[in-house]
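Below is a structure I'd like to ask you about.
In this view, the complex is presented without one of its protein chains, the others remaining in place.
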Amino acid sequence: MNNSTIVNIFLRKIFKFILSFILLTALAGCSRYRVVDQIKMVDIMGFEQGNNSADSKLYGGVIIHEYSMGKEEDVLTSIMSYGKSATQTLSQINQKSPNLLEIGKTQVIVLGADFAKEQGIYEVVHSICRNAKIGANLKIVISEEPLSVFFKKLTELDGNFLPHLLEQNMIHNILPESNMQTFLYNFYGIGRDAYIPYSTITREGDIVVKKLGVIDQNSKLKLLLEEEEATLIKLIQDQSKEIFFPVPIERDGKEGSITLKSLRGKSNLKSNHHDIVLLRLKLDTIILDYPEWIKLPDDYAFLEKEIKNFFKKRYQELFKKFQDNHVDPLGIGDIYRSKNKNWNEKDFYNKRYPNLKLESTIKIDILQSGVGEDTYE
Amino acid sequence: MFKQKENEEKTKKKEITGNDLANIINQAKKSSDFTSFSPSIQEEKIFISYYISLVDSEIIQKVLLPSIIAKIDEIQSLTELEAIIPLENMSVTSDEKDINVKLNRGYIFIQFYKNDSKGLLINLKNAETGTRQSNDTENEFSVVGPKVGFVENLQTNIFLLRQKFVASNLVFEEITVGDISKTKIAIAYLDGITNPQYINTVKERLNSVNLGVVYDSSHIDQVITDNSFSVFPLFLSTERVDRATYCLELGQVAILCDGSPYIITAPSTLFDFFISPEDYYLPWVMGSFLRIIRIFSVFFSLFSTAAYVAILTFHYEVIPQDLLGPLIGSRINVPFPPVLEVIFLELTIELLREAGARLPTKVGQTLGIVGGIVIGQASVEAALTSSVLLIVVSLSALASFTTPIFKMSNTIRLIRFPLILLAAMWGGLGIIVGTIIILAHLMRLKSLGNPYMVPFYPFRIKNLGDTIIRSSYDRSKKRPDYLRTLKKFRFKPNPKKDIKEGLDNE
Partner (left out) sequence: MSNEKIKIRESLTLSPFFLFFLIHSSQTGIGMLSMQRDIAKYAEQDAWIGIVIAGLYLHVLFFMLFKILASSNNGDVISLHHQYFGKIFGNILSMVFVVYFFLLLLLVFRSYIEILQIWVYSIVAPWEIGLVITVVIFYIVLGGFRVIAGISFWSTLIPIILVFILGYTLKFSHFSNLQPFFNHNIKEILLSSKEGIISFVGFETVLLFFPFIKKGRSTKRWAHLGLLFTTLTYLILTVITYAFYNQGMLKYIIWPTLSMTKIVQVPFIERFEYIFIFSWLLVVMPPMCLCIWAITRSLKEMLNIKSSFSLTGILVLVNILSILLIDRDSIHFVKKATTQLSIYILFIYIPLLFLYVIVKNKIQSNKK
């Protein structure tokens, strides 16, 4: 046997030694394991204002799933605690739990409305979003009720109630689609402002998410938009235009309201260089409910005109509302930024933004109105 | 790795004398199945010696002895004897080594006088005793296609192969390997098609083998293989005649071993182990689909349990939301960490498999049901394992049996265990590290000098047609490039002569 084989055997021994060394040391530790049935996964976490002492600036809570054999007993429990900052609150909550709490599967983050209005959400968002374990499909909600009431209500309901409620409303109803990615995009983006769904509990005790809160430059909740205004934003921002919309109409002194459902459409927000923002909206709709003094299909043209005027008026009012409150959820600043080489955020919002005019071109096509008609062709 | 010559005591060459021949016959007489007699009454001439157990006694009694006895007085020499006996394959020889070997192969030895140094050797071997007549290829089953398989007799195997290569240049070269067993090994190839480099390599390797007894062709396989440390089989072994025919036609070399129903073909690539003859008997779309399923099941079998361990121990975030409930719910009362659960179940399945292989057939089926269903169900109810894991493990065990070649399915089952251990230690990082090491290992392997992973690495785009998918027959008219055959085309298809139908031809 010559030298090279001896050396080869020696090297192989080193190889085996390293391997066994790794094996021995690796099996020793068990703090690295996150075995799935020994940890508790946070489903929803929430933060709001605590009392004003230094130790309890924030009041936070988590809702965790208690899985057990079989799906029928899907129990939710909530744990709440005070803390100095977002992550510190979470660790305080962790101390109260018998199992390790893991936030990797969080689906919704709830923020208190007063907290968002007064303290601003920057710190909470910043510290949670830097955690690598958070997904990008997370949804954020602002809750009008205090956190303890809200969480208590949620624990009485089904397991995935809140995430599914939000998702369903975003896809099929009035809320513009927003998840962590779009929220952060609007939040950190210069020339844009973020908006967050706003949830309330009705008198009957149901949780509804009908309003939209707009966050301003100082990361405080500035403006609250009602259901209709939220829908108007959704028509511009989202690609899916599938919504129900009640429109008030009047003719010859008679007043009524029609419900239209829009199916498809295109929307476009552009600027020209003369301080005019051009909004183009084209919708394919169907009419669902209409008062009895309307006869379809004769009145299609009338209805289209009414709806068009309605949208124009409402968009003007909405835009003025944004300008008065110095918020920009439509991202008009961003549009101007992409067209001008010397765009400055401060200058734009101080000088130009309040003086912009909105010109909207709206085209409504009523496709059909169901299987019944009022007159023969 | 070749076995080094371990013989240090070289036997000296003995001189050829009549004494030695007598020694051979005396030694042979120690066995009770050796007989040496003379048909003549006076016992002075024509001494016949042979092993009774090896020889076809019908021919001796009906053909040989009558012809000798009828003219026994007239025979004066060995040559006259040779002329009288109506058998073929006779030779006169005085090479005592040859005589020794041939006596043991069922030849009879006729000396004219008792201690003659030379004699007549006649081949009267009873070729069919002790071997099967047919092989139903139960181990490599296919629904469609011939179920003819090789048997333990070399002559029968050669016969079976010759049926497929009529009037073509199929050559069998015989080599004797093994000091004690002197097993005949035949190297088969198509002269003019197979690259002579492979033939020479096989011949060289076989000639330098130094074994006592050759038990089986897989014994030879392990001795002459390129890398005996690897778990991956480097030579394909099959007992189906159609598979061996396919390999020979492509330009590979086949090694047949007397006494073994499996023949070895070389050089083979990794993907040869995943093709099944059924792919070729079914339409090519169907065949490709089956092959894709097979390859997918290999990956599933390798990685599913390791992924289970990694995800449940380290990376819970990967589990989809709806699956969390069933997964966690199924593991609630299980006292072990996932890796112990998995090892427990895997070992149970290996136990079942090993036990099932050795059980007598009548008991085997019942125990299979008992083991599979009852033990599985009971362990779930006793909360020793989770039900989800039981599904995963049994599916992956089933998936590992889809590979047509037995050796490769063993390999796949074996590689799973290090992957599970790596996943238990480092989660996803362990799995990817294990995969890269397996990949690097596969790239180093060579079968008879040919890289093991061709046509994927080194990349040969023209040969991809027969690996993951099976392309239609009119596209597979060329032999694969990596076999470097002397003739490229297998056949030349004629263009279609059907009358064209359809809209354009109305």
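All chains are identified by letter, namely A and B, in their written order; residue positions are counted from 1 within each chain.
Please note the rule applied: contacts are C-beta pairs under 8 Å (C-beta built on N, C-alpha and C of every residue); 3 or more make two chains touch, one makes a residue touch a chain.
The model shown is predicted, which means the values in this text are computed figures rather than measured ones.
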- Full-complex contact with the absent chain, from B:Ile319, B:Val342, B:Val380 or B:Ile420: B:Ile319
- Among B:Ala22, B:Met443 or B:Ile469, residue touching the chain not depicted: B:Met443
- Sole contact to the chain not displayed, among A:Gly189, A:Gly256 or A:Pro297: A:Gly189
- Query: Quick one: which of A:Val75, A:Ala136 or A:Ala301 touches the chain that's been left out?
  - Reply: A:Ala136
- Note on the structure: In the whole complex, of B:Leu120, B:Ile431 or B:Leu483, the residue touching the missing chain would be B:Ile431
- Against the hidden chain, subunit B presents residues 314-315, 317-321, 426-433, 435-437, 439-441, 443-444, 453, 457-459
- Item | Those residues of subunit A which, in the complete complex, touch the missing chain | 7-8, 11, 14-15, 18-19, 21-22, 25-26, 29, 31-32, 104, 130, 132, 135-137, 181-182, 184-185, 188-190, 192, 334-335, 337-341, 343
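To be clear about the criterion, only the chains that are shown with their structure count from here on.
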- Message: Please output the residues of subunit B touching subunit A within their complex, sorted ascending.
- Response: 311-317, 319, 321, 324-334, 337-338, 425-426
- Item | Complex contact set, residues of subunit A against subunit B | 22-23, 26-27, 32-37, 39, 41, 65, 67-71, 74, 102, 104-105, 107, 133, 135, 159-160
